[in-house]
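Have a look at this one before I ask anything.
Certain chains of the assembly are absent from this excerpt, and the rest are unmoved.
Going in written order, the chains are labelled A and B, and every chain counts its residues from 1.
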């Protein structure tokens, strides 16, 4: 992805909150790549994934126009699905932000394991 | 309202798109002050107001920490509801952004006059 200028703040660097956006977008692209029929099926089934925790470590700041690589691995941990995500600046591979995102799955409003997702992610799940 | 730092861009001024946010927020505060029961009733009745046009003139740039006044007048024009909105910097009353926002009202997916709103806004409507 490439940093868009409006994502930068007064200091000329990407605002901290936007890394959560990049991470979220990367998870969605990952879901789409797995063929998870998000908007139609998942919500109709009453399955709602929600972020329960986000732990972000900021290393190197991205600036406007920077290209970056956003990667993830995914782990099943009890009832939670944990995404380990990293963003690297493309020009020199510098680590910009490293995050652990814990996702809980609501099924009809109640916390559930969200096994629905495991089948789609089975080739990627670390345990 | 006060400008929040994350609303400013690299040049240190409020990003153009945020004035649309300020205007939107002002219209919503106006609706709430009129007692329009937005989230519960309006959507359940299948009434959806949508912005059809926004014409914005940028005059003076706001910077981080600036306080500003956001004002509006509202006009009924055929099937459209027109909001005339202005944002002034509080310190010296300088006009920052002046906008005309045309709102169309969908009733069950079809364009309608949205007479529902006129009753609430009758003390404010210019014609």
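In this text, a contact is a pair of C-beta atoms (placed from the backbone, for glycine too) under 8 Å apart; a residue touches a chain by one contact, two chains touch by 3 or more.
Remember, it's a predicted structure, so these values are computed and weren't measured experimentally.
Engineer: Of the identical chains, 2 are shown. What's the total across the complete complex as given in this file?
Structural biologist: Whole-complex copy count, per this file: 4.
One rule holds for everything that comes next: only the chains that are shown with their structure count from here on.
Engineer: Residue numbers of subunit B touching subunit A in their complex, please.
Structural biologist: Residue positions touching the partner: 5-6, 8-10, 12, 15, 17, 64.
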